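Just one protein chain is left out here, and the rest sit where they should.
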Amino acid sequence: MADIQSKTAATESTNRGPIAMQLRDVAVSFHGRTAVRDCTFDIAKNRVTSLIGPSGSGKTTLLRALNRLHDLTPGAKVTGQILLDGVDIYRGNITVTELRTRVGMVFQRPNPFPTMSIYDNAVSGLRFNGIKKKSLLDEAAESSLRSAALWDSVSSRLKVSASNLSGGEQQRLCIARALALDPEVLLMDEPTSALDPVATLRIEELMTSLKSRVTVVIVTHNMQQAARISDDCAFLLMGEDRAGELIEFDTTEKIFNNPVDSRTLDYTLGRFG
Amino acid sequence: MTDMIELNQPAEDDHLVRDEIRRISKSVHARRVTTSRVMMVLCGVALLIAAVPLVMLIAELVKNGLPVLNKAFFTTEPQTPTLIAPNATGGVSNAIVGSLALTAYASVLAIPLGILVGVYLAESSSKLASTLRVIAQTMAGAPSILMGLFAFSFIVHDLNIGFSALAGSFALAVLMMPVIIITTEIAVRNVPNSLREAGLALGARSHKVSLRIVLPSALSGIVTGAILAISRAVGETAPVLLVIGGGFTNQWRPLDPVSSLPLSIFENAKSQWPSQRLQVWGVALVLVAFVFVMSLTARIWASRKQQVRN
Partner (left out) sequence: MALIPTDLHVRDEAVAEFNSATADRTWYHFVLLSGAILFGAISLGFAGTIFWSSLPTWLHHGVTLLTGKGWSSPNGPFGGLAMIVGTFETSIIALILAVLIGLGTSISIVFLLPRRFRNIVATLVELLAAVPSVVYGLWGLLVLSPWMTVTVNPWLNSWPFAKFLFGNPGQEFGTSLLLASIVLGIMILPTFVAVSREVIAVVPQDLIEASLSLGATRWQVIREVVLPTAKVGLFGATFLALARATGETVAVALVAGGVANAQFHLLYPGTSIAAWIALTFGESQGNQISALMALGVLLMLLNFGLSMISRSLVNRQRKILAIV
């Protein structure tokens, strides 16, 4: 009881402005075995929200529920409510395809489509959704590649295969690919963990600049990264029943300097992995 | 840094693009989803169509072949039916004896040499090894009738041995060898390197390591390969068709002509006697049952060894 009170108290204490997505008692289970539960918090618009916690705490599982990627997995069950602009993404009046054009995703390892050029990769989302008009495609390509800080280096070689880019550039291409559909929310699953420090830094800068365009939700196992770039923070931890649960949600400032739960403090001080 | 921030200031016309994207996407959505459903159903239909011939084939085999299988079938030699005795087909003991003999001789010829070459390919990185590997892969896919032509040229003609079990076994051995070579090489390569290193670390010389440690570990994979090769050889008609001569008696000596199960099917499929055509189904059933049992055995053995290893 005290936990829920402290969580909702934390949620109300700061007015973050308009809300992009709301989670209420969200839990994900696979073949009956709970992977993550008790997730209740709001993702505010145009801010970076990070999901942090040690491995196994269910952060990625929770993230993937936000664009219904678990629909792919047989035996996966998502309970609770996830609202996008007030509409329940699982039970409400919104199709999966429409949801995914409004909530985009970037993955841990850069995964541009290997048989497509840079241009084709960037506009692949639009093409999937039936957009063929060249002017629209060109505009979206340029806009998204600029937003991903990639335009200057690739504008002269748009027809080149995406495999020619470096790791960091490939990841930025994946970001551009997701941005081309102009989503409201961008989910990022440990986007820099496969990259070198220089590329990581560039992408962190990018994320900070992106939040004026999209709402960013990022999973990261790197606390310092969360502290650097996120505005709000959700801390998850694996419980005794081997299910992850939300321990605390608040502004990053509060989580790292003055958390309510002792476990949060232990984690941010590096007392356990 | 400031450049980056400027990149993503929302502009007034930003939402125009987004709205157009959303609008177009909504209008084609239904069609896309329908297309997807239709295509996935078609793929499922393809799977069903692919399954039909197999089911039909097995059904016919069992329906026609099972009634034919009795003691006489397996133990008596064949006869030619006559107008007075149109059902006097006899049995197929000649073909059974012949197939056994052919397979035995071919295995003796092919398996030891195949294993040798397979081990060689696994342990050597010379030019000869890579060339032989390509040769083995090519021959594994070669039309089996070519092996028959080879056996005819070499055994029947040049060595003047004539139509014989030896000629047929030679053809089958040439057929089996590439399979055994390839599967043996894979089995030996799959032995974890840590085993080799452990042996060397204990001071053993490399060839002893291979013989005492690596080969025993690869044995199950090698046996699987041999089973697959034998299973293939038993069912082959073309290589033996040209060189074994056939015959109605239970011959098995290497220098004499012999019959074989697939050969008897080939010869009698177009027979004018319905009783013989019916008997052919029995032979086919026996052949297919044998091949299935061998293939399944190989598969189960291989997967069980894989589990043990894991």
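We just call them A and B in the order they show up, numbering each chain from 1.
The rule is short, and it goes like this: contacts are C-beta pairs under 8 Å (C-beta built on N, C-alpha and C of every residue); 3 or more make two chains touch, one makes a residue touch a chain.
Since we're looking at a predicted model, the values are computed, not measured.
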Determine which one of A:65, A:154 or A:178 touches the chain that has been left out.
-> A:178
For the full complex, which residue in A:32, A:86 or A:114 touches the chain that was left out?
-> A:114
If the missing chain were put back, which residues of chain A would it touch?
-> 67, 69, 72, 74, 97-98, 100-101, 104-105, 107, 109, 111, 113-116, 124-125, 127-129, 163, 174, 177-178, 181
Touch residues of chain B, complete complex, unshown partner | 25, 32-33, 35-36, 39-40, 42-47, 49-50, 53-54, 56-57, 60-61, 113, 116-117, 119-125, 128-129, 131-132, 134-150, 152-154, 158, 174, 177, 179, 181-183, 185-186, 189-190, 193, 196, 200, 205-207, 210-211, 228-229, 231-232, 234-238, 241-242, 262, 265-266, 269-270, 277, 280-281, 284, 287-288, 291-292, 295-296, 298-299
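Operating definition for what follows: only the chains that are shown with their structure count from here on.
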From the C-alpha centre of chain A to that of chain B, how far is it in Å?
-> 49
Touching chain A in the complex, chain B uses residues 1, 4-5, 7-10, 14, 17-18, 20-22, 24-29, 31-33
Seen from chain A, its contact residues with chain B in the complex are 95, 97-98, 101, 126, 129-131, 133, 136, 139-140, 143, 146-147, 149, 181-182, 205-206, 208-213
